[in-house]
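The complex appears here minus one protein chain, its other protein chains still in place.
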Amino acid sequence: MVKSKTEYKLRIPSQTENLELIRAFVGLVANKVGFSEDDIGKIELATDEACTNVIKHAYDPKDQKALDVAIQIDYQKFTVLVTDHGKGFHPDEIKIPDMKEYLAELRVGGLGIYLMRTLMDEVDYKIRPGLSNQVRMVKYFIDKDDSQLVQKRDRK
Amino acid sequence: MVKSKTEYKLRIPSQTENLELIRAFVGLVANKVGFSEDDIGKIELATDEACTNVIKHAYDPKDQKALDVAIQIDYQKFTVLVTDHGKGFHPDEIKIPDMKEYLAELRVGGLGIYLMRTLMDEVDYKIRPGLSNQVRMVKYFIDKDDSQLVQKRDRK
Amino acid sequence: MSNFQVKRSDEDQLSSLRVAGFLDAHTAPILEREIQKLLDEGRFQILVDFADLGYISSAGLGVFMGFIEQIRTNGGDIKMCRMNTKIYRVFDLLGFPTLYDIVDDLETAREKFFQTSLNKGSQDNQK
Partner (left out) sequence: MSNFQVKRSDEDQLSSLRVAGFLDAHTAPILEREIQKLLDEGRFQILVDFADLGYISSAGLGVFMGFIEQIRTNGGDIKMCRMNTKIYRVFDLLGFPTLYDIVDDLETAREKFFQTSLNKGSQDNQK
């Protein structure tokens, strides 16, 4: 059903008012390739979280630039790439919260990257500050929950 | 409500199965800037017709390439640019049908460009065969039906 | 996965096609095949019910234009009903209402067929 390698790209202003459009974009493409409602919801949410981070953290608020969302589809996986051209950050220094502690301490914020990692099969960052900062999120067409991929998903 | 100059870009494979996504894209952005349901429907249909032409006519069917849809918004107008990198054509040689004759002769096809010109305030082509072929369609935020713009809309 | 469906129902000589979803260049071939099948079976009285159609482009209009000549040559017709205003506006913009009977409800559309087929011995005038 899916062509050998297909790409969909969206470039829009980095503004929260465009999150709805971003979700519609990834949702329609995910639906087209045959994901379940459940998986479509996960892909939409993970992409929203990645884009919300760009909108909130990547640029100086008075200097809003473009936000890029690309989808790459091959025979085995659906890849979402969210790219900004902002200041970048150190993904390794971001502490992924322990949810028990988080809730016990009534903390606020800091759930985005945790959600992305929980919702998608693979999540990694390629940071080149000032040039481009990219998060890559992958969902496989066949659920590999009980294969070797689990280790990737569970890394801290 | 609308920022000074804003751009939205979509790049997708040139396939009819993506028309729905294209309509959702322009429809959501048109809704965001405050067009009426009626105008949103017109912009969606005109964009669909322009993209359908790219998909049907621009490329060799066994060599499907990318289709670009861009939206530019300034304080007075909403511009849709549909660009292909295919063989191009001579827009001046395309006869816009006289609908009375068309219907009397039970003709088929050839309604796309006619519809685009009827639905939008301005439609023009910039053809550079092999490089890029672009149709530019404009809808003004204030209906200028009884101003000097009518002459543009009515040209053959 | 396609957001377009046609549901066919036959009632004596009349075939009704209830279309639903989006009718564009991607889905027009589905409707085309359905109408071609009717013609292959010698059924030329075709009522298209637009009640559940949300969108139509010129590719959809083209399907009707592509068959109407053959259908009328065979003493049949395509009649249309229950378009929402958005769909009707597209037909209207192109002057299609001068070429096709487009009516509000199913009952009126059926009656129009029975009127036209009266002289061919309609036994279906009970209702």
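By letter and in written order, the chains are A, B and C; residue numbering begins at 1 in each of them.
Keep this in mind: a contact is a pair of C-beta atoms (placed from the backbone, for glycine too) under 8 Å apart; a residue touches a chain by one contact, two chains touch by 3 or more.
None of these values were measured; they are calculated from a predicted model.
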item: Option from A:E49, A:D68 or A:D121 whose C-beta touches the chain left out; value: A:E49
item: Chain A residues touching the omitted chain (full complex); value: 16-17, 19-20, 23, 37-38, 41, 44-45, 48-49, 52, 55-56, 99-100, 103, 106-109, 111-112, 114-115, 118-119
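By our rule, only the chains that are shown with their structure count from here on.
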item: Maximum centroid distance from chain C, chain identifier (CA atoms); value: A
item: Approximate Å spacing (C-alpha centroids) for the pair chain A, chain B; value: 32
item: Chain B and chain C: spacing of chain centres that average the CA atoms, whole Å; value: 28
item: Inter-centroid spacing, chain C versus chain A (mean Cα positions, whole Å); value: 45
item: Where chain B touches two or more other chains, by residue; value: 17, 20
item: Contacts with two or more other chains, residues of chain C listed in rising order; value: none
